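The complex is shown incomplete by one protein chain, all other protein chains being positioned as in the whole.
Then we have chain A:
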Amino acid sequence: MADASSVEIRGVDKFYGSFQALSAIDLSVPPGKVTCLIGPSGSGKSTLLRCINFLEVYDSGEIRIDGRMIGYDAPGGRRMSGGALRRMRQSIGMVFQQFNLWPHMTARENVAEGLLRVRRLRRAEAMARAEAALEKVGLGDRMDNHPARLSGGQQQRVAIARAIAMEPRLMLFDEPTSALDPELVGEVLGVMKTLAGEGMTMVVVTHEMGFAAHVADRVAFMDRGELVAVDTPEAILTRPEDPRIQSFLRTFHERNSF
């Protein structure tokens, strides 16, 4: 991808009431690279990911996409207008743990909806692009199915098609395989690997250590709202120095081996 986005996160804090969900987060996501966010439950991974497209409001600090701040017109400034925010979101794809497909639409309609309403493409053009995106995730034969008629893995691939049809320069994934039966995880990770291979900038919250180890360029470890370390997968996953990472990986391996 020629024009993949970069993300710069600096000094981001986020509060839920008096509870601090994110503390002074700094993270650089280079263009065309895959960054995995890992860490224990409740550590703030989803919150941070959702701040990147401003689905969650951060309270201080700044998040910049290709140098442009999202959510506010300046650090500590006023909230960005709805229109400006929507324009920025158009080039950020998001994939959710629960797929969040629209159940009253077919797979094709799910993918075409953003092209029609947001991109304002003509119907024929939107449908053609939706079909191409579905072909790409291997669902060329399922376009007329409603989500209820698709397996979890197929639904998540439709959700990925819905995001990539908008031709985003950045993709955010929040535990995209956590709601899937184990035998369906592979098909979704396969599509994500292909995207990564094409040079898409990706931020992936995941518990799939295999994916983090083999596909990620960088792995960030979070704990209690803090970003503890960012490094190569190798450094974080095989020889971590921080005791919090060591203990996380230890419980993780215990849970996944028998």
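Everything that follows uses one rule, which is that a residue touches a chain if its C-beta (ideal position, glycine included) is under 8 Å from a C-beta of that chain, and two chains touch if they have at least 3 such contacts; residues count from 1.
By definition in this document, contacts and distances are computed from a predicted model.
Enquirer: Considering only the chain that is not displayed, what protein name does its UniProt record carry among "C-type cytochrome", "Probable septum site-determining protein MinC", "Acyl-CoA dehydrogenase family protein" or "Inner membrane amino-acid ABC transporter permease protein YecS"?
Expert: UniProt protein name of the non-displayed chain: "Inner membrane amino-acid ABC transporter permease protein YecS".
Enquirer: Specify the residue from the set A:K14, A:K45 or A:R89 that touches the hidden chain.
Expert: Result: among the candidates, A:R89 touches the missing chain.
Enquirer: Using the document's definition of touch, tell me which of A:I38, A:I65 or A:L101 contacts the absent chain.
Expert: Going through A:I38, A:I65 or A:L101 one by one, A:L101 is the residue touching the chain not shown.
Enquirer: Tell me which residue among A:G39, A:G71 or A:G114 touches the hidden chain in the full complex.
Expert: With A:G39, A:G71 or A:G114 as choices, the missing chain is touched by A:G114.
Enquirer: Over the whole complex, note the residues of chain A touching the chain we left out.
Expert: 53, 55, 82, 86-90, 92-94, 96, 98, 100-104, 113-114, 117-118, 146, 148, 159, 162-163, 166
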